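Taking it in order: structure first as structure tokens, then the write-up.
The complex appears here minus one protein chain, its other protein chains still in place.
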Amino acid sequence: MAVQIRVEVNGTTYEREVEPRLLLVHWLRDELGLTGTNVGCETSLCGACTVLVDGRAVKSCTQLAVQADGSSITTIEGLQQNGELHPLQQAFWDQHGLQCGYCTPGMILAAADLLAQNPRPSEAEIRAALKGNVCRCTGYHNIVKAVRQAAEQMGGG
Amino acid sequence: MGVIGSSIKRREDPALITGRGRYTDDLSLPGMLHAVIVRSPHAHARIVSIDAAAARAAEGVVAVYDGRDLVPGGEIKGVPTGWLLPDLKVPVHPLLAVDRVRYVGDGVAVVVAESRYAARDAADLVEVEYEPLPAVVDPAKATADGAPRIHDEAPENVAFDWQLGDREKTDAAFAAATKVARLKLRNNRLIPHAVEPRACLADYDPTSGELTLRMTSQNPHVHRLLMHLASMGLPEHKMRIIAPEVGGGFGSKIHHYPDEAITAWCAINLKRPVKWTATRSEANLTDAHGRDHATTAELALDDGGRILGLRVETYAAMGAYLSTFAASVPTYLYGTLLSGQYDIPAIHVHVYGVFTNTTPVDAYRGAGRPEATFVVERLMDAAAEVCGLDPAAIRRRNFVPPEKFPYPTQVALEYDSGNYEPALDKALELAGYDALREAQKAARDDPKKPLIGIGLSSYIEACGLAPSQVVGALGAQAGLWESAKIRVQPSGSVTVYTGSSAHGQGHHTTFAQIVADKLGIDPEQVEVVHGDTEKVQFGMGTYGSRSAAVGGSAIATATDKVVAKARKIAAHLLEAAEEDVVFDPAADGGPAFHVRGVPDKRQGWGDVVLQAYLAHNYPDDLEPGLEETSFYNPSNFVYPFGTHVAVVEIDRETGEVRLARYVAVDDCGNQINPMIVAGQVHGGIAQGVGQALWEQAVYDDSGQLVTGTLLDYAVPRAHNLPSFETDHTVTPCPHNPLGVKGIGEAGTIASPAAVVNAVVDALKPYGVNHLDMPITPEKVWRAIHLKGAL
Partner (left out) sequence: MFPARFDYHRATTVDDALRLLGEHPGAKLLAGGHSLIPMMKLRLAMPEVLIDVGRVSELKGIEREEGKIYVGALTTHAELAASEVLAAHCPILAEAASKIADPAVRNKGTIGGNVAHADPASDLPAVLVATGAVIHLKGRRQRQVKAADFFTGLLATDLGEDEILTRIEIPDLHGRSGHAGSAYLKYEHPASGYAICGAAAVVKKNADGTCAAASLALNGVSATPFDAARVCRELIGAPLDDAVIRQAVNDHLHVGDPLSDVYASGLYRAELAKVYGRRALRLARDRAR
């Protein structure tokens, strides 16, 4: 029993039939080929699959594709504007905020939600906001620095 | 400052921050099928029957195989182990269990279907009848009378019984001692938990007989060799293994597991590409775990706190089968490190490697060295207490002094270099040690304040694995050199082919820095290629903090060979004797050769390179082209060291522990890219703090892994760590061309002891002398309120 959905992803509208049980992350990865969104756990606790749904960070492994019907999604592939890196992307690069890179798309999008809600987060607020995103490489040290840099560049500071 | 030593930004990042990095599971091929492996829910059981009829009939299913299908001739070609000890018991490890399962997660069947969802659905339909057998999960109990026998080949469940050092001399030291510090330690079992689960995509071309296997690998060539030996029956030259982007490994992606071989076998058999990706639960059940030691350790001292001897007995879990490097980890990567930074005149260590009905145990970040450091550094704190000395003072008193290097230890290593006191001093200064002790005192007297604890860990590691002759003599079934090929294109750009296969370490950047620095060219002119057996000549991979020290040295050596050849060409062009021509990579106007003492008589690097390919005006006895290969075999391990200081705050009422500060001073010799070095330290610290405070693979008595998902297995998260305070000293390695040591594992090696020492230090007023990791709040609360009663 396939269900018709209409979802805007990174500015492009897709109308597709999906099986109801298909997770949003599988739809993005396997049907749309947007493999920047990763899967790191199966208990909704690692955050590697974080995307923005209608501007807010969401774990795309904990949403069915059918639930996303009518929404607007931004994945890591859609974060650049006019070929320019988003300040968070730039800051993760500048501050060595990634090593293996697997958690990075989710981490950046979680941080994007934070900065949208709170443009001047303290270190404690940054750490609290990223608690749902596991990084096994960086010890979070440089991720925190990166988010601070991005906040400054985006005018919060 | 040259290109070496500068914190240039990573070249791998633009792809990774934009979602363009391609990890194994991101890849697809036309006609691709998906495999799901059916796994044992029992820790130990006889397989009575497997009925796959319903699964085969399910929608989208292409095939279902069990262990007998994989061994049509009857001969079980198992997964090999790569390190042999004398009298090591090596049980057969079939790709899929044939008659018995030995841990929860042991594979029993594989379902191959048109989609992941269909394969997963059908896996539920495979009916396996088991006859459960009693299980044993605790290494300290595995050798007891009446313990269930896991393998017929190992009647007492003992894989090996291994000793190092001088028992008599050590006994004599204890007889002479006036003070003895003694601890019983449990080194908790850990799950590596790289955020990317293991995965592979196998593609077989029946016309050429070639298998291409893309997989999450830290060492594609090693995997190719092991796959060849294991199972495939394919010659090495018909197997191409590619490691695409790899999402962290920490050791777990070194080893050869059954799963990738099963997937390859399916692809060969079905003549269609097959992909397998572990779910997180599956990864946590099957990725080789780390640590899991039960140890008794004693330190003999004189009245002045000087160490006389060290005695250690350890039961190390191997899990249900011997994984790739399993036997080396609790022996040559552990016993050899027990001298720490100290001048210890007598050491004896006795290790029993024991089988348990658990996931196999193998190298996990640090591999043996965190366990050794934990023993030594916990004992040093216990000894300080016994001797009435400050923890810093007793360490200082026993350091191997700088004039004693090279220092032969009592446990088979020769430390090539070291200067331990400056690192300790720097760490104490950075931490503000004296002020911390004052604050601790004040907090103790004020019941409203949290308790403060300060913990030191002065660690050493032997890494840069490894001199091949040495490890060969100790049982390695491989050499541990590394290879590099430097290809200089006619236009002067350079391609580096390295056997060090990165998975987050930044090889594209640091390796380019080495070449750029030596040749005086822009790093952007250097491309680094790794992770593909068809592109790279050979390689041993990335683990054991070996990439800079061994892989980097190979690159440096190969680059030197390139320069040496170019010098011959330059000499010809300059009409000078070769020995009179020098290369100046930093010359004004760009890198150039010139006649010694006559800087104006020069040939620019670019002209020489071009001439190597034109060969128009060229020495008669020289082949054209500019491409050199080096297989660099180190003459010794490298010995990074340092001192870390952890500061914890403890809630007296609940026992909750907060890591308030963490100071790390490390000496990894010369640094190629300090930004990347610091990043490695940060990540290592976090993993070690995780071991100390949160992480543990817990099995119940029936052998169920009860902390198998992130709901129960607590990896460090951003909100429970502070920012770290790091610094370094520089004691270059004397025996490799770059003077570099390793840094990938240092943080993980040092930090568990630092944190536990800090907690125990905080609890001193309560008479606590040890708590096992992970130090949960409940353990602390019991120590404070119930005198540790359970």
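Couple of notes before you dig in:
To keep things simple, chains are lettered A and B as they appear, and every chain counts its residues starting from 1.
Basically, a residue touches a chain if its C-beta (ideal position, glycine included) is under 8 Å from a C-beta of that chain, and two chains touch if they have at least 3 such contacts.
If you're wondering where the values come from, they're calculated on a predicted model, not measured in any experiment.
Within the entire complex, contacts from the absent chain reach the displayed chains A, B. Within the whole complex, the absent chain has one touching residue among A:79, A:114, A:137 or A:150, and that is A:114. When the omitted chain is restored, the residue from A:39, A:76 or A:135 that touches it is A:39.
Per the touch definition above, the residue from A:7, A:32, A:58 or A:137 contacting the chain not shown is A:58.
In the full complex, subunit A makes contact with the omitted chain through residues 1, 3, 19-21, 23, 39, 42-45, 47, 50, 53, 56-59, 61-64, 66-67, 110, 113-114, 129, 131-133. Contact residues of subunit B toward the unshown chain are 116-117, 120-121, 124, 279-281, 653-654, 656, 693-694, 698, 706-707, 710-715, 717, 720, 776-778, 781-782, 785.
Methods note: only the chains that are shown with their structure count from here on.
Chain geometry summary: the mean Cα position of subunit A and that of subunit B are 29 Å apart. Across the complex, subunit B is touched by residues 19, 21-22, 26, 29-30, 34-43, 45-46, 48, 75-77, 79-80, 85, 89, 92-94, 96, 98-105, 108, 123-124, 126-128, 130-131, 133-144 of subunit A. Within the complex formed with subunit A, the subunit B residues making contact are 9-10, 12-23, 25-26, 116-117, 193-197, 245-248, 250, 279-281, 503-506, 675-676, 678-679, 682-687, 709-711, 715-719, 721, 723-724, 747.
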